[in-house]
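A single protein chain has been omitted; all remaining protein chains appear in their positions.
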Amino acid sequence: MAFISSGYNPAKPMENRITDIGPKHFEQFLPEMCKKNFGKWLYHEILEPGVLMHKAESGDEIYTVRFGGARLMTITHIREICAIADKYCGGKLRFTTRNNIELMVETKDAALKLKAYLNAQKFDGGSQKFPVGGTGAGVTNIVHTQGWVHCHTPATDASGTVKATMDAVFEEFTNMRLPAPVRISMACCLNMCGAVHCSDIAILGIHRKPPMIDHKILDNICEVPLAVAACPTGAIRPTKIEIDGEKYNTVAVKNERCMFCGNCYTMCPAMPLADAQGDGIALMVGGKISNRISHPAFSRVVVPFIPNEPPRWPTMTATVKKILDVYAADAKKYERLGDWACRIGWERFFEKCDLEFTEHLIDDFRDPAYYTWRQTSQFKF
Amino acid sequence: MALPDDAKEQILKMLEDKGKMKSKFYFNDFTKIFEDGKPREVKKILTTLVNEGVLIFWSSGSTTMYGLAGAGKQSAGEGEA
Partner (left out) sequence: MAKHKTPLLDQLESGPWPSFVSDIKQECDSRAKNVNGIDYQVAADCPDDLLGVLELSYKDGETHWKHGGIVGVFGYGGGVIGRYCDQPEMFPSVAHFHTVRVNQPSGKYYSTEFLGSLCDLWELRGSGLTNMHGATGDIVFIGTTTPQLEEIFYELTHNLETDLGGSGSNLRTPATCLGMSRCEYACYDTQGLCHDMTNEYQDELHRPAFPYKFKFKFDGCPNGCVASIARSDFSVMGTWRDSLRIDQKAVAAYVAGEIAPNAGAHSGRDWGKFDIQAEVIDLCPSQCLSYEGGKLLIDAKECVRCMHCINTMPQACRIGEDTGAMIFCGAKSPILDGAQMGSLLMPFVVVDEGNEYREIKDVVEGIWDFWMEEGKNRERLGETMKRMGFQAIIKAAGVPFDVRQVQEPRTNPYIFWKAEDVTGGWDNDIADYRKRHKL
């Protein structure tokens, strides 16, 4: 391998440097139809799962075919999508907020042919490359984080749990038969860089053991004041200890105050907290972000812990599927999962979903906890 | 309110004085040096120091700190020294 220079001169980093230019302007990437009818759309229809038609005031119609993708995607895969976009839709495409991909064509016939083509493409391993769906009252793609693929504080994997879950609920991705949309999200630790806290169903990696402390090397690779300051609950303090007659500057952790966030490990590699026995998944349900009918809402923890079971996390996916199936059978049309649970009562939700209610599900974290305790005589036996 | 003429020197002095304890500082630690300094004025000086190669950033991913280039235990730890 010979180093290929881009033109950058390391001796003079500021020479010819271009900074602060932001992204390219979106207008050059819009399909002609979108440019022409910008701000002049009249209505839309979902013709069948994964196929949308948008009608403009001008009478123009644009047909969108939506398909799912693993968010972790190679350039080989992206190039294949680009080749399809070149062939079918003039070289323009779009990604959605939930990791779906949209191709836009000008006739219904072209859209249905494209859908058939996309659904027929498979990886060598057997899975579909471009499954069409993710529209209307169904399950759409899962937004998620890095997990074991590329993060230093995950309590589980993200891509694998998502693949396993989407396989389990795949029929709801390609159908529109649920009472309302169901948004599933995944974050691999409680820092939630994936912000899953307002999802109908949230899959959340959690640690349950405080950090280990590598006393002998801590002071060599970490700065004690920074490790102390990293802790959001103030559980870390500087200390000195003696091991085999040697004195070490190090830290002590008040374990009962640890919230298992891993911030100390980010600041100090001598404080790892990943642990196969301690780590696993919590499930949260009933959040939403839309203002439709009811207010936006946070997801609530309904399963405090499920052990990691790679590669397919069968207990986790079965629990998600069970909640989804009970909701699908029991909720009224238009009722989001959380609205349904609130209507029937959470006591009934646990009963119907066959979930155990444990002490860990009663909120005891700071101020908001009080507002979740029951303060009325109205409840169900 | 404008910052004093020797603002840059004051910043570097603070980094050296406290450098024995830790090598990285939050933005707020710098604004505290100057009683009347507006954060945006302080930022301008820090940016100049970064562009001169005197200061570097350290990021946890979610937060960012400033430190003297080459200082601290992390540089060696990350094999990027």
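Think of it as A and B in the order they're written, each chain with its own count starting at 1.
Methods note: a contact is a pair of C-beta atoms (placed from the backbone, for glycine too) under 8 Å apart; a residue touches a chain by one contact, two chains touch by 3 or more.
Given the structure is predicted, the values throughout are model-derived calculations rather than measurements.
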item: Where the missing chain makes contact, among the chains that are shown; value: A, B
item: Residue of A:Gly7, A:Gly59 or A:Gly245 in touch with the missing chain, whole complex considered; value: A:Gly7
item: Residue, one of A:Ile78, A:Ala116, A:Ile243 or A:Ala318, that touches the chain absent here; value: A:Ile78
item: Residue touching the undisplayed chain, where the options are A:Ser127, A:Asn220, A:Asn255 or A:Thr358; value: A:Ser127
item: Touch list for subunit B against the chain that is not drawn; value: 26-28, 31, 38-40, 42-43, 46-47, 50-51, 56-65, 74-75, 78-80
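The rule is simple: only the chains that are shown with their structure count from here on.
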item: Complex interface listing, subunit A residues touching subunit B; value: 14, 191, 193, 220-226, 230, 263, 266-267, 269
item: Subunit A-facing residues of subunit B, complex; value: 21-24, 51, 60-62, 72-74, 77
